[in-house]
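Please read the structure below before turning to the comments.
Of the protein chains in this complex, all but one are displayed in their positions.
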Amino acid sequence: MYSSEMKYSKEHEWISVNKNIITIGITDFAQESLGDVVFIDLPKIGTSISQFKKFGEIESVKAVSELFAPISGKVIEINSEIENSPEIINQSPHEKGWMIKVESSNLDEVNKLLTKEEYMKII
Amino acid sequence: MSNHPYIPNTDKDINQMLSVIGVESFEKLISDLPKHLLFPKLNIGNGLTEPELYNHLNIISKENFNLDEYSLFLGAGSYKHYIPATVNSILQRGDFATAYTPYQPEAAQGTLQSGFEFQSLVSRLMGMEVTNAGMYDGPTAFAEACLMACRITKKNKIGLVNFFNPTIIEVLKSYIAYKEIEIIEIKEPKEKIPEDLACLCIQYPNFFGSIPNLDEFVNISKSSDCLSIVHTNPISLGFLKSPGEYGVDIVTAEGQPLGVPISYGGPYIGLFSCNQTHIRQMPGRIIGQTTDIDGKIAYTLTLQTREQHIRRERATSNICTSTQLIGLMVTIYLATLGPDGIKDVGNLCYQKSHYLANSLRNIKGVIIENKNEFFNEFVFSTPLRPSFLNEKLLQKKIIGGLDISNIINNGILICCTEMNTKQQIDSLVSSIQEILNDNE
Partner (left out) sequence: MNNRDRILLMDRSIPTRKAFNFPSSDVPKQKLPNKNILRKKISLPEISQLEIIRYFTNLSRLNFSIDSNFYPLGSCTMKYNPKINEEIASFSGFQNIHPLQDSKSTQGAIKLIKLLQEFLGEITGLKGVSLAPLAGAQGEYSGLLIARKFHSSNNNNKKNIAIIPDSAHGTNPASAAMAGFDVMTVKSDNSGNVDIEDLKKIINEKIAVFMITIPSTLGLFEPNILKITSMVHKYGGLVYADGANLNALLGLIKLNDLGVDICHSNLHKTFSTPHGGGGPGSGPVMVTEDLSDFLPSPIAKVNKASYELFTPNNSIGKINGFHGSFGILVRAYSYIKSLGSEGLKQVSKNAIINANYIQSQLKNEYSLYSDRYCMHETVLSASKQKNKAIKGLDIAKRLLDYGIHAPTMYFPQIVDEALMIEPTESESKETIDNFIETMKNINDEISNSPEIVKSSPHNLPVKRLDEAKAARNPILKR
């Protein structure tokens, strides 16, 4: 499930990079520890987010966690399907359960994230 | 030693238990407590047996005037209405009264389903989409609604349209103390509304009993780009159009008139309703319908991530009660009255208070201060000081209205409910006439 193409953050988000467009989601480990996701609060399109700062919230039945941006940039797309059916995050965290796409302002930030091997060590 | 009726362990039990624990004395178990401070003298007196207790409290209770011998015309936030026998009969059931908050839904479907009924019936009464399971009382529910509006709009000015019960404003002030939130009093909704209000609030009927124009109020709120909050008397809503029909955003109320005894001011219940879009910013408990793993319909506390036990300092409120048992009284009251009963009680309050007002109008020197339509309460004044007039009425076994001479010169806020008979009203009117004549 964990792809070497992706990079990971210590706060359990993954990113995949396509030129300067970055897709962000939470890892399988994160969805597993949260349990059934019931609600997600994502930023609006056009919002700027900054690396390692809060950009949203995710809720399970009895827990709420903050989402931290693995990278800075402007939000250009959000996954509206997971807003209506948050269970997709549990079913397919690394694919259908992606959260937002951002236009990166500084691709060097990607280097501050973990590789698959580094991430596997911390979970 | 013989046992207290509430403590079953005998000396023999205690000795056995201590020996199983492996200590020779109780004191060993509390060795973490500073020894020099242990067993302070407690000046509480000896315990009483049940008959002694009954007598002792019966005597204290009789040091209050017995309202069965008086007629009551006092309202101002607490109203004496008839409570159908169904309410107390169910309330006596220990299965409801001695249960805890329904954290184990499988063992609390009674509490949960009746709480869901509360949310349903109160939503219907208010004309709103969603109601929470209950707040402490009316004023605190209103204060929490203002805080909720500040959270939703991310603004910090609360506009209060005249006239609110001063107690409600005092409570709101305690709730916003040390927060950067400002209260702005607005005399007339038509006057220029300050910009960047979080919410515009109105009491319906207002403190003086008058019925404000909610159409105008909601339009002004909408054009000022803020939320509208209405604090209402729920017993009026079988008679008056509901706040929901006007498109109000948040409605709060003191639930006491709906089947709860006046009981010297509590316990009461705050009612809190809003529209579905704002539920995640709502304070308090919410009960939702779901199914069990076999697909059977069942009820559970839901949207709990808003609450203090999960979100801690970022919670929507610190409240951890829903005043559930009082909510049950409200539920049974509404179910017992049904649509006709709730219309009738509102109409009776209206008829009787207007009969009183129209009778008082005929007395020389009495002025009815309300210029607008009113519901079950209104303000009148006489040349006499209200405290003097009430004192004289009390001698005639009448508890008069609330002295509001600090707001309106010689003003008295007076109330009628369906409990006031024509005879009581006539006797109040003739007594006032008499007192005025005697003191001309």
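So that you can tell them apart, the chains are marked A and B in the order they are listed, and the count of residues begins at 1 in each.
Just so we're on the same page, contacts are C-beta pairs under 8 Å (C-beta built on N, C-alpha and C of every residue); 3 or more make two chains touch, one makes a residue touch a chain.
Treat the numbers as computed from the prediction; the structure is a model and nothing was measured.
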Where the missing chain touches chain A, by residue: 35-39, 59-62, 85-87
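Assume only the chains that are shown with their structure count from here on.
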Of chain A, residues touching chain B in the complex: 38-39, 59-64
Touching residues on chain B, where the partner in the complex is chain A: 280, 304-305, 310-311
